[in-house]
Structure formats: structure tokens, C-alpha cells
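After this line comes chain A, so read on.
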Amino acid sequence: MTIPATVPVLGWAWDDLLFLGLAGILLGAALLVVLGRDIIHSGLWMMLCFGALAGVYALLGAPLVAVAQVLVYVGAISVLVLFAIMLTQSKAGPLRLVFHRQAWVAAIASIVLFALFVVVVAEGDWPQRAAEVTRTATDQLARLLFNDYVLPFEGVGVLLLAAVIGGVYLAKRDPGQGGSL
Partner candidate 1 sequence: METLVTLLLALPIAGFGATALVGRRLGRQAFWLPVGAIVTAWAVGMVVAFSALTGQPPFTGEHGQGFGFSLYRWIPAGDFTVDLGLYVDNLTAALLIVVCTVGMLVHVYSIGYMEHDPGYWRFFAYLNLFMFSMLLLVLADNFLVLFVAWELVGLCSYLLIGFWYKRRSAALAAKKAFIVNRVGDLGFSLGIFAVWTTVGTLNFQDAFRGLDQKIAAGALEPWMVTGIALLIFTGAVGKSAQFPLHVWLPDAMEGPTPVSALIHAATMVNAGVYMVARANPIFAQAPEAMVVVAGVGIFTAILAASIAFTQNDIKRVLAYSTLSQLGYMFAGLGVGAFTAAIFHLVTHGFFKGLLFLGSGSVIHAVHEEQDMRKMGGLARRIPWTYATMLVGSLAMAGIPPLAGFFSKDEILGSAFRNGFLVVWAVGFVVAGMSAFYMFRMMGLTFWGESRVDPHVAAKIHESPWSMRVPLVLLAAATVVIGALLGWPLEGGTIHAWLDPLFEPARELLGLEHEAFGGLDVALVLASVAMATLGLAGAVRLFGAGAGRFRWPARLADRDALVASVPGARFLYRASVNKWWFDDLYHLLFVVIGGRAGAALRWFDERIVDGSVNGIATVTVAAGRGLRVIQTGRVQNYAMGIALGLVALTLAYLAGLFR
Partner candidate 2 sequence: MNGVPILSLVTFVPLLGAVLIAFIPRGHVRLIRYGALAASLAAFALSLAALADFDPGASGFQFVEQWDWIPAFGIRYKLGIDGISLALVVLTTLLTWISILASFGPIRERVKEYMISFLVLEVGMIGVFVALDLFLFYVFWEIVLVPMYLIIGIWGGANRIYATIKFVLYTLVGSLLMLVAILATAFAWQAGHGGDWTGAFDYEQLRGYAFDGTLQTLAFGAFFLAFAIKVPMFPFHTWLPDAHVEAPTAGSVILAGVLLKLGGYGFIRYSLPLFPDAAHAWAPAIIVLSVIAIVYGAIVALVQPDFKKLVAYSSVSHMGFVTLGIFVFQPQALEGAIVQMVGHGLITGALFLCVGVLYERTHDRELAKMGGLAEPVPLYAATLGFFALASLGLPGLAGFVGEFLVLLGTWAVNPPVAAISAGVVILSATYLLWMFQRVAFGELSDFLRGLGQHLTDMSPVELLTLSPLVALTVVFGLFPALILELLHGPVATILARTGGGLDLLGLVR
């Protein structure tokens, strides 16, 4: 069976459909992350949000980034966050516990911020406003990463190592302190 060139009923390109779908999931999940009362649910929504973002990366012709996104965010960080949530044993509370008193100001501020983005994007004088997406060749990426960017790469490695050690050190229970968390 052949897939039609456009989406049957709507007449859109498949890519567009995919983009809309992913964007919808992405934003919806993100909103649920920040608005949900149950912090565990927020964590789970965050996983979904990151997964959708991985799809967007793939759509943008950056398959390696997409894979890394799945590995790092959906896999590692989300799990880490979920663990942290469980360790701190927080559960859903009343609204005043979830949100700050300044929440409505924050809402206005973020909306204005979004408006700013819109203005900037609209007014920006971009060179290739609408062009074919260029795909990233993985071998080129590797070459670049291990030649031109090898020093930052190593630096990031050291940084991660330091972060791991620091994380362990900070989270480690003091021997003398005892007691449950």
C-alpha cells in the first residue's frame, strides 16, 4: 500500500501533520508539567514532553540529537527526577501549596515573554525563513566533534564527572546523622 503524498482529508503534507501533532503533545505535556498538582504526574508528563521533543528533532533532520534526547532526557533525567520526587515524598497538595502567591504575575510575565518571542520572530530578518531542512550527517558530526570541538568535549566530560561526584557528595547522608530521610 502506498502512502498518499498528502494527508487525505486535510490536504496537508505529512510532515506538517507530524509537526502539528508533536507540537501539540509537546506544549500540552509542558503545560501539564507546570500546572499539575501532583508532582509525580508532572514528572511523567515531563517524560512525554521530552519524547515529543525528540520527535521534533528527528523532523528537523537531527537524528543523533533526537536519539540523545531520548537517552538523556527521557531515560536518565526523568528517572532521576522521579527518584528525587519519591525521596522527598511530596504528594499533591492544595493549590496554595502548589503555587506561589505570585503565580498570576508569573503568568502575565510569561505571556508577555511569549509575545516578545512572537514579535522577535516576526520581525527577525532571517536568511532562510522557509527552506528545505538540511539533514545532519552523523559522520560529519562525529568528525567535527572529535576534531574542532574536542577540547570542549573533554571539558564537558570533566564537568559531568565533577557533577556526578558533587551529586553523590551532596546527597550522601552524613554518617553521624542517621534517621530516615
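With respect to how the candidates were assembled, all candidates are chains of the complex that A comes from, given by their letters.
Some points to look at:
Convention: contacts are C-beta pairs under 8 Å (C-beta built on N, C-alpha and C of every residue); 3 or more make two chains touch, one makes a residue touch a chain; residues count from 1.
In this text, all values refer to a predicted model and were calculated from it rather than measured experimentally.
Evaluated over the candidates 1 or 2, chain A touches in this complex the candidate numbered 1. Residues of chain A that touch candidate 1 in their complex: 100, 102, 105-106, 108-110, 112-113, 115-116, 119.
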